[in-house]
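Every protein chain of the complex appears in place save one, which is left out.
Chain nomenclature is as follows: A and B, assigned in order of appearance, with residue numbering initiated at 1 for each chain independently.
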Amino acid sequence: MDQSLHSRPVDPGRMTRALRLVRSAPLTAKIGMVVMAIYAFVALFAPLLAPYGEVEVVSRVPFEAWGPEHLLGTDQLGRDFLSRLIYGARNSIAIALVTTVISFTIGCLLGVFAALVGGVVDQAISRLVDALMSVPDLIFTLMILSIFGSSVLNLILIIAVLTSTRFFRISRAAALNVASLDFVEAAKARGEGLLWIAVNEVFPNILPLILSELGMRFCFIFLNIAALSFLGVGLQPPTAEWGSMVRDNAALINMGDITPLIPAAAIAFLAIAVNFVVDWLLNRASGLSDEG
Amino acid sequence: MTGRETIPPVVEMTDLRIEAKSNDQWSKIVNGVSLVIRPGEVLGLVGESGAGKSTIGLAALGYLRPGARATGGTVRLLDQDLLAIPEEERRPFRGTRVAYVAQSAQAAFNPVHRVMDQIVMVAVERGGMTRAEAEGRAVDLFRALQLPEPETFGRRFPHQVSGGQLQRAMVAMAMICNPALIVFDEPTTALDVTTQVEVLISIRKVIENFGVAAIYITHDLAVVAQIAHRVAVLRYGQVVEEAPIDRIMDCPQHPYTKSLWAVHEMPVAHAADHGTKGAPLLSLTDVSARYRDFEVLNGIDLTVGQGETVALVGESGSGKSTLGRLIVGLKEPAGGQLLYDGKPLPHRVRRRSAETLKQIQIIYQSADTALNPRQTVRKIIGRPLTLYHRLRGARREARMQELLRLVELDETHAGRLPGQLSGGQKQRVAIARALAAEPRLIVCDEITSALDKVVQAEVLRMLLRLQARLGVSYLFITHDIEVVRAIADRVVVMQHGRIVEQGDKDRIFAPPHEPYTETLLASVPDMAVGWLDRIIAARAA
Partner (left out) sequence: MTSRSHPILSMVTSRIGLGLLSLLIVSLVIFSAVSFLPGSYASAILGQNATPEAVAAMEQKLGLNRPWFLRYVAWLGAAATGDMGMSFAGRPVMTVVGPRLKNTILLASITAVIAVPLAITLGVLCARFRGRFIDKFLSTTTLASISLPEFLVAYIVMMVLAVKLQLFPSMAGIRNGMDFADQLYRMVLPILTLLLVILAHMVRNTRAAILSVMASPYIEMARLKGEPEGRVVLRQALPNAIGPIASVVALNLAYLISGVVVIEVVFVYPGIGQAMIDAVRNRDVPVIQACALIFATAYIGFNLIADVISIVSNPRLLHPR
């Protein structure tokens, strides 16, 4: 009976497995991955792709129409719309990414820590998180930014702290689940330290779950920053940012011009792409646990 | 018997084949099974976990779990081939002509509806009964099943009823429309032995009184011997042997069927076999423990000698596992004294010296949760070597391979993850991890109860060999009397957090017993036909 598993094929390499995984993805997830790759490419090579500079005033006429010179026309100050769109990819994505990484790190570290230590420490952190979560994110951010001023750093920090509450919640819950398993108890009985247990026993087991949360939160942060910029308290001019580009050119909409909706659509496409990929990963993860 | 063959069967399965999807691949879980059940007959389906028992039982209702598909064969229920008709036409048979009793009634009853509402639903909606008729029949069934206060029992919600009673209520639910067939899917597995007897008696009575045909699924041969007329032994989705119950019990033919007796037939260990026992290694005096206001252990006096195996026996909630956790320092006692090797034993893990931690190890019931699924066997066994013995690199690897061989595995297993090992192999890895510390005392918490019988016997024999070689002591926590007989030197019986009785095994197993020990021993089914009959007869007298 015990020998029956000897014939199991050798484990294929990581690369092969990853490739096979991608191939098995549904169409929506594949589209998502392609779109994400395109965005990454545009963001990385923005200076090479953009016909004009980010803040360069290229026309005396504001709101110039689409034409061969300026493919998408010019904005309210006569800057090339397409170039700002391309630079906007860089700014919007980079800031959202940095914010996500910071909030992920804070939230997960605290979450696992609280779950393993338990007791008063856990209670104190959890109450604080509950309080932070009981104000809607956008409202809280608006309030703090209006007091401290909207600098990029403030924007990143406040959103990172607020979003880290979600990472805290999910990583704490996941870590509590894992911490109740016998192998964590066995490690405690063996005399292992807390840090060792967190790094070796708990973290690898909650990683898949919090990774898909990472993707989802990136979307929320990305949309949040766009909304704040649209409201005029996010990234400040002259930085090209998709949300503020919509706001600055919104007047065109009443004239039936769709140009201001292009940056909004750019935001939407990336968010949809990420969500499609995350959705697939989540379904996969839950499908696997159904069978396991 | 010949007369019976001519009666049309209730259910007839022919060459049934079912596949299930896992990891994007279809694998066969039922592979060409043919079974016949005639009116009033009880067929036992026996096999280990993963043998396909439940899948076959559900197929008798024309039901396939999500992710499963039938690839061949027929399931003929009362002249209707269930697999040949669409789901919508199969559905009306369920609950009326064929019914199901699940393993855990606590999970199978809907928490928001009253017990009576759930029981009479099918009868009122599709069984052609009025609500009053259905309730009347339910109350009769409650009475036949010896449920307390049958008139008002149904008004309760599932969570207001004990596990054993709810299990019987589910039998009533299955019987409400007087079906031709009931599928019992491990109906007593989740229960304690003393409760199991009551439910077994009720099931037997109902089957006999109402003459219903049944499929009785279990992994426990001793249980099926009390209920079934005929037994089919399953392995890897195939029937390896099918025969009347007496023949299976008296002269099993297939080697796999014989292996189900593996633990039962282990030579009974006697204290004398190991030679003399050494000085006390661990002794507890008047130890108590509590969770909040709830006392879980009270006045525990216990000694484990060097090289000795002490079995801790009791039902769930007796506090035996808490006692194990207390000894390894994971649960703090509320009072009493712990001595290890003649010196006081600090209560908490953090207060214990590395040497003490090393000497007392624990092995858990389920290797699935006791081994980190993301660590290789090499890392799992290697960690205590580094932690306790400062071994690294080649020396660590050499020692790890030595340990693998000690638990009868080999170095090819070192690079695997627990998910790539069988249940028995996983438990061996867990044992190797404990041995890596070179302990003097191992707390074994129900370590064989999640294993198949054959593997159980192998693991137990291995533990005895290790004890003879290394002189290690075991505190063996178990609810399985068979296991106790096979390996214990001394037995400690626990109930409600107290020790009821303790002493040498031969003395505990020989009358006179303490009343609770008596009940416990009397509740464990014999591996023989007629045990339940004797109990029922004794009660009637």
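The definition used in the following text is that a residue touches a chain if its C-beta (ideal position, glycine included) is under 8 Å from a C-beta of that chain, and two chains touch if they have at least 3 such contacts.
Keep in mind it's a predicted model, so treat the numbers as computed, not measured.
Trainee: Quick one: say which of A:M33, A:I125, A:L207 or A:A268 touches the chain that got left out.
Mentor: Of these options, the touching residue for the absent chain is A:A268.
Trainee: Touching the hidden chain in the complete assembly: which of A:A18, A:V117 or A:I253 does that?
Mentor: In the complete complex, the chain left out is touched by residue A:I253.
Trainee: List the residues of chain A that touch the chain left out of this view.
Mentor: Touching the chain left out of view, chain A contributes residues 28, 127, 130-131, 134-140, 142-148, 219, 223, 226-227, 230-233, 243, 246-247, 250, 253-256, 258, 260-261, 264-265, 267-268, 271-272, 274-276, 279, 290.
Trainee: With the missing chain put back, which residues of chain B would touch it? List them for me.
Mentor: Interface with the chain not displayed, on the chain B side: 58, 61, 63, 65, 91-96, 99-100, 102, 104, 107-113, 121-122, 126, 157, 159-160, 173.
The rule is short, and it goes like this: only the chains that are shown with their structure count from here on.
Trainee: How big is the gap, in whole Å, between where the Cα atoms of chain A centre and where those of chain B centre?
Mentor: Centre-to-centre distance between chain A and chain B: 46 Å.
Trainee: What part of chain A is in contact with chain B in the complex they form?
Mentor: 1-2, 4-6, 8, 24, 181-183, 185-186, 188-192, 200-201, 204-205, 288, 290-292
Trainee: Touching chain A in the complex: which residues of chain B?
Mentor: 22-24, 67, 325, 328-330, 349-350, 352, 354, 357, 361-362, 364, 366, 369-375, 383-384, 387, 412, 419-422, 424-425, 433, 437, 452, 454-455
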